[in-house]
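One structure is given here, and the rest of the page talks about it.
For this view, one protein chain was removed and the others were kept in their places.
Read from first to last, the chains carry the letters A, B and C; within each, the first residue is number 1.
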Amino acid sequence: MFAKILIANRGEIAVRILRACRTLGVEAVVAYSEADRDSLAVQLADEAICIGPADAKRSYLSAPAVISAAIVTGCDAIHPGYGFLSEDEGFAEVVRAHQLTFIGPPPQVLERFASKEATRRLLGAQGLATIPGSNGMLRDDLHALEEAERIGYPVLIKPSAGGGGKGMRMVRTPRELESAVKICRSEARAAFGDDSLYLEKWLEDNRHVEVQVAVDRFGHGVHLGERDCSVQRRHQKFLEEAPTPALGEAARAELAERAIKAVVAAGYENVGTLEFLVDGSGNAYFIEINCRIQVEHPVTEMLTGIDLVVAQIRIAAGEPLGFSQADVTLRGHAIEFRINAEDVEHDFRPSTGLVERYLAPGGPGVRVDSHLFTGYEVPPFYDSLLGKLIVWGPDRPAAIARALAALDELVIDGVVTNVKIHQALLRNETFLAGQMTTNLVDRVGAGAFLAAGAR
Amino acid sequence: MFAKILIANRGEIAVRILRACRTLGVEAVVAYSEADRDSLAVQLADEAICIGPADAKRSYLSAPAVISAAIVTGCDAIHPGYGFLSEDEGFAEVVRAHQLTFIGPPPQVLERFASKEATRRLLGAQGLATIPGSNGMLRDDLHALEEAERIGYPVLIKPSAGGGGKGMRMVRTPRELESAVKICRSEARAAFGDDSLYLEKWLEDNRHVEVQVAVDRFGHGVHLGERDCSVQRRHQKFLEEAPTPALGEAARAELAERAIKAVVAAGYENVGTLEFLVDGSGNAYFIEINCRIQVEHPVTEMLTGIDLVVAQIRIAAGEPLGFSQADVTLRGHAIEFRINAEDVEHDFRPSTGLVERYLAPGGPGVRVDSHLFTGYEVPPFYDSLLGKLIVWGPDRPAAIARALAALDELVIDGVVTNVKIHQALLRNETFLAGQMTTNLVDRVGAGAFLAAGAR
Amino acid sequence: MPDRKESARLADHAQIEGLADDLLPALIAKLGASGLAELEVREGDWKVRLRRPTDGGSSTTRSATGRAAARAAQAHADHAHGDHGQVDHGGSEQAGSETATNPYRTAATSPAVGVYHPKAEVTSGSRVRAGDRIGSVDVLGIPQEVVAPVNGIVGAAMVESGDAVEYGQELVWIELIATTAERSGRDA
Partner (left out) sequence: MPDRKESARLADHAQIEGLADDLLPALIAKLGASGLAELEVREGDWKVRLRRPTDGGSSTTRSATGRAAARAAQAHADHAHGDHGQVDHGGSEQAGSETATNPYRTAATSPAVGVYHPKAEVTSGSRVRAGDRIGSVDVLGIPQEVVAPVNGIVGAAMVESGDAVEYGQELVWIELIATTAERSGRDA
């Protein structure tokens, strides 16, 4: 096991990683930007070090700053969390060059799965169905037009790097294609420093279902069931649950088993998530793999009782997984609500401010992962995630009942949040029927959801 | 189901019951004393009503005040929580006389199990081994001496009513007996208004193991496993865990099955707890039944995923249990730490004050049931329980590792707490070996525990 | 908390006056000029804090949503005034704040939770002495006496006969016949 881990992230995930380190009895150093000097992670940390100014490019996204901080504090490993440098194989490579361990897949594994398009071919060869897509990256507009023609409209333009909806556009006609490609290229370049794009057939009314896997250095792999992330707004997940209401028990088990078989065969290592689109008839198409811990990982922890961040650190340290597929039991139903500093009544524009009063809900089956505290000032420099409310119940209706009570109990005075949209969802018939599709909120319009929920 | 429930209690359990009502979609009214006007339960409540002054005798212990509050607020049921009026069969009787439902066993059941001594005979007849004890209540000193002689010293003097260590004394010689009986009578009279006492054989180095049961009106009963409450100071539990390290899996299952069989046969109804003393050779002797929800109920909720307060309300409303023994699965290990406003370095004297800063621990497997918040003033009028930290892990070592991290994370500025004794316990070899007995802390001395823990 | 010694009081005065004279102007300048949300300065054991209005309005409403807003507000008020644990004023915030601001009247409060019945003979304008029975609160059929807390004249009623009342709830105003001594005492 590592002697000392540098936590190169912020917000709730920095606190989450710190807790995992404490559980493992490993020392931890929180690397923070000037804007996060008063953050909960820094307050809770045994040791913390300022790595740069508020601007993430000069702090959380700066490989030299992060690695230098690890060296001067005597760390032997770096946990990147999610976002920022977490999926940058170049960073992982430099980390290793400095005799430090990147907590995540080893660089060569990250490299193998770096290109989404190559990964689709790799895992497609291992028996995972993939969505009809472009043959390689789009060389130019002509190539894009040809490929779109071949696949058939509508098509989805996707960046090879990154995620989170940036550089993504759905296009229904050749006329829209050229300008959309231009926009996506610049978005992708700005967000990920890589503007290579590819095309995917667009499935109307699809569900987003992802399988959580964990594979150790010795090729022992287990799946931890799936999660349904179909509740999205502009390609951004904001509610996740498990099990997925989209598939029956047998179909879920089969999907998860196919997924773990494929990634083990393809030589994946550490925790990861395989994302699938599921169409109306229940066909699951593999779209991409996330080689990091995900925001929604607690949903799986609630069902399995397995600490995924601890598993991630253990695997990176070269330890065996320590449990087998037979030890993984999925109990009950869990739902995660992303609590964002967003004004849902004004097009979800980000909000900031001083948290004058914070009361977290609690009780059986209620978990809150958050970096909030009374007196915390939400800085304007980073994403709007304030925390996650995760509820568990023996079944979906029980989980929903708990969620309604917990959301009503949550108090965040001084900062506008998106709690209203969650409350609206929990009263929405499509959601209650387990029929959400990834395009639904955008098609209906968030406003309509809120209005219906208010009724 | 009930239309509206009056919560006739305070502190963390009032909040816990409020959450259960919210989950059930039942309206709730929080009855509070003047000293609790700013309490979390009152702040979270949809409706709250002041029933009297700080003095519990004129508020939380006043049957007329509680029942009148229920009537004027239009409630059809009263939840007494634990302590206060929760085991007063007279109160339950008056509640029914006013066409209200007492959430707990029906009055006639409470009455049947009111006398500990009678209950031992009743359940002894149903096949539960009981500790050799006096033949009925102690009539006078002569009778006490005869019975003690017959049972054999050392003996434990116990009050027929109440609990919590009041009116209890262990006696090793006839010489001590008379004065001890006198003290116990006055203590019992003061605490429970009933000074009848009985004798029990004192078992050296015993363990306190209790079985949680739930029985509906139709005689369907299940057990939810056992809890170990051997960590006590002056007969007061302050740490509880499950499963008990004292017994193997087979012995635990057998004890729980015998317990549920006996109480169902004896006509018990609603949730309840059968307390046993387990001697060095693993023999379990039934000592008493608690006809209420208990402080340590979350330990069982963590293992089973079953909401015991919801079950209690459903059963009181005449609903069937809704699950069978086969649906009760016990997963992993859970430990509850009672966080008390006590100064462990000054003989655990109660402390009060303004909570200037409150940060609750969190993350996977961590639950905090508490009524604290930043800015809360701990009143001096009631018991010292500030809340409960409950941790869960796949096994006991994992739970202990999480507990250490969580206790270190807990911040309660402005009020002295007993956190240190918990941290000392988690470093104590006897505890780590699962060898705690009910007399150990008192025999070794809390001071010695703290000193050892500090090392 | 126990009342504190005169000497300590004077020390407090000196310190706080010091704060007011020396530090406040600096604070004012700094806060006025900057975009800060709040400023606090320590002087010895004391602090002075200035806070720029933050848009807590909507959120406060949020925090009270679906709850007893008045009650939440009451709780807030208690906090704002820092008299934690001091609960000798009952009833709704409105009434509570009235007593706070009007020293020439005081309220008769309910001795229990139940149903209020004023005494027929006691009406607005009647003169009462401290301890006089002016009504009762019915608790499960047993009447509990409501008495005048002070000498005075019965004023406006805050609840009607037959209303459900909680313990300590303000029922009816008693207008004081105040002496100068009493007044200055209250204003101190």
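Here, a contact is a pair of C-beta atoms (placed from the backbone, for glycine too) under 8 Å apart; a residue touches a chain by one contact, two chains touch by 3 or more.
The shown structure was predicted, so the numbers you read here are calculated from the model rather than taken from an experiment.
The chain not shown here is touched by just one of B:D205, B:E254, B:D327 or B:D413, and that residue is B:D413. Among A:I13, A:V42, A:V278 or A:A406, only A:V42 touches the chain that is left out of the view.
Within subunit A, the residues in touch with the undisplayed chain are 34-35, 37-38, 42-54, 59, 64-65, 67-69, 71-73, 98, 354, 375, 377, 379.
As a convention for this text, only the chains that are shown with their structure count from here on.
Mean C-alpha position of subunit A lies 50 Å from that of subunit C.
Subunit C has its Cα centroid 38 Å from the Cα centroid of subunit B.
In subunit B, the residues that reach two or more other chains under the touch definition are 44, 375.
Residues of subunit C in contact with two or more other chains: 66.
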